[in-house]
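Shown next, in structure tokens, is the structure this report addresses.
Of the protein chains in this complex, one is absent; all others appear in place.
Take a look at subunit A:
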Amino acid sequence: MKKYKLCLTVNGIDYMLEVNAGETLQDVIRDHLNLTGTKTGCDSGACGACTVLMDGMAIKSCLVLALQAEGRKILTIEGLAQDGALHPLQEAFVENWAIQCGYCTPGMILTSKALLDENPNPSGDDIRMYLSGNFCRCTGYQKIIDAVSSVRPLQGGRHGKK
């Protein structure tokens, strides 16, 4: 099978890889780079478990072909904590019991980050709307909404570093 060169940045590290045309960004992240914090749930863009940030935008990595990520900057859940300090959203998810089985959590946290980067003071309904591409079968969403609501912007309207 023909291999194609792919250059992309994941969590601040530049990679040069060889991929098949049919491989998705999710395959690259999970199988090539062994970053299994990005979960796999439905392979059809329905569940949101594989959400990562591509140039700051929350995308479902199972719906993006690897080669479409050429030259892009990807942030996965592994890249969110800085020097052992959790991102405020990660802290909030832990503190608020917004995590049960945890399988939707990486996607939920990254989608929430994209939301807060766009809108630092979202209402409960803003959060509900924004997270409505990510399934959580355990929590019933309330504690996730509580967690995201609890994160208030730092100076300058940003949340944490990154």
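Here, contacts are C-beta pairs under 8 Å (C-beta built on N, C-alpha and C of every residue); 3 or more make two chains touch, one makes a residue touch a chain; residues count from 1.
In this text, contacts and distances are computed from a predicted model.
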| item | value |
| --- | --- |
| Record-based protein name (UniProt) of the chain missing from this complex, from "Cell division protein FtsX", "Putative Xanthine dehydrogenase molybdenum-binding subunit", "High-affinity branched-chain amino acid ABC transporter permease LivM" or "Transketolase family protein" | "Putative Xanthine dehydrogenase molybdenum-binding subunit" |
| Touching the absent chain when the full complex is considered, from A:Cys7, A:Met57 or A:Val94 | A:Val94 |
| Which of A:Thr9, A:Thr36 or A:Asn119 contacts the chain that the document leaves out | A:Thr36 |
| Residue of A:Val10, A:Ala69 or A:Ile109 touching the missing chain in the full complex | A:Ile109 |
| Residue touching the undisplayed chain, where the options are A:Leu8, A:Leu25, A:Ala58 or A:Ile77 | A:Ile77 |
| Interface with the unshown chain - residue positions in subunit A | 30, 34-47, 49, 76-78, 80-81, 86, 90-91, 93-97, 99-106, 109, 127-129, 131-145 |
